[in-house]
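All protein chains of the complex are present and in place, except for one that has been dropped.
So, subunit A:
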């Protein structure tokens, strides 16, 4: 059966109006706004030979930026996995005054423009800022080091873990707690052996999203990073620098690496989640 007849057969079953119109609008918009600009990247890259491409993406300074970006993003993601899990737990399981405000506060990093977050963190943690002055005697330097990069990344990606774990935790039935506790398990053991495995997919997905977001973060990071070559330069900044030098080919080559890594990670997260759901339902998805 050809695809056109399949299409026509499915269409005849449609009751609601507007299929053609909405399909048309959506396809036009997606092609113009999403796909067409993305193809320009391929066009730009096709002008490079494989050797030139490799030379750009494996340049020493660029490789250093990958290392810094990935390490800082990984630390930010792990910190958020712990903090996000704690916040989801506190917000779902307990009642206390100010809980609603705390819940609303969790979304602040999504609502606050990244440049605003960037200059605020940079000012607070600089050597003259009030957090910086507190930390300096302890020998902790945040601004203009990789710690600052990780801090900015962690700030912008906090909501991912909280908001993916929260609904799953809300849906866990009381019986799970009852069963674990009546069998005499301690809180810690029950959490680790009974609740954590159920939260695991949501926790990994949230952490993964936080990691992907951190890899691409720009506005929040560049102010606090100090942007020293080989030390505190993130990959997004490398793309930006190449663009300011009108080196479009170089910018595109590095961008293609960032893009490929984030899309692959997203795909892997989706597949892993699908696989997990399948296992949970005995092989049927």
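By definition in this document, a residue touches a chain if its C-beta (ideal position, glycine included) is under 8 Å from a C-beta of that chain, and two chains touch if they have at least 3 such contacts; residues count from 1.
The rule we apply is simple: contacts and distances are computed from a predicted model.
A chain of this complex does not appear here, and its UniProt-recorded name among "NADH-quinone oxidoreductase subunit NuoE", "Sulfate transport system permease protein CysW", "Nitrate reductase" or "Lipid kinase" is "Sulfate transport system permease protein CysW". Touch with the chain omitted from the figure is made, among A:55, A:115 or A:228, by A:115.
Considering A:142, A:199, A:212 or A:225, the position touching the chain not shown turns out to be A:212 (whole complex).
Of the residues in subunit A, those that touch the hidden partner chain are 3, 6-7, 10, 14-19, 21-23, 25-26, 29-30, 33-41, 43-44, 83, 86-87, 89-90, 93-94, 96, 98, 100, 102-121, 123-124, 130-131, 154-155, 158, 174, 177-178, 180-181, 187, 190-191, 194-195, 212, 215-219, 223, 236, 239-240, 243, 248, 251-252, 255, 258-259, 262-263, 266, 270.
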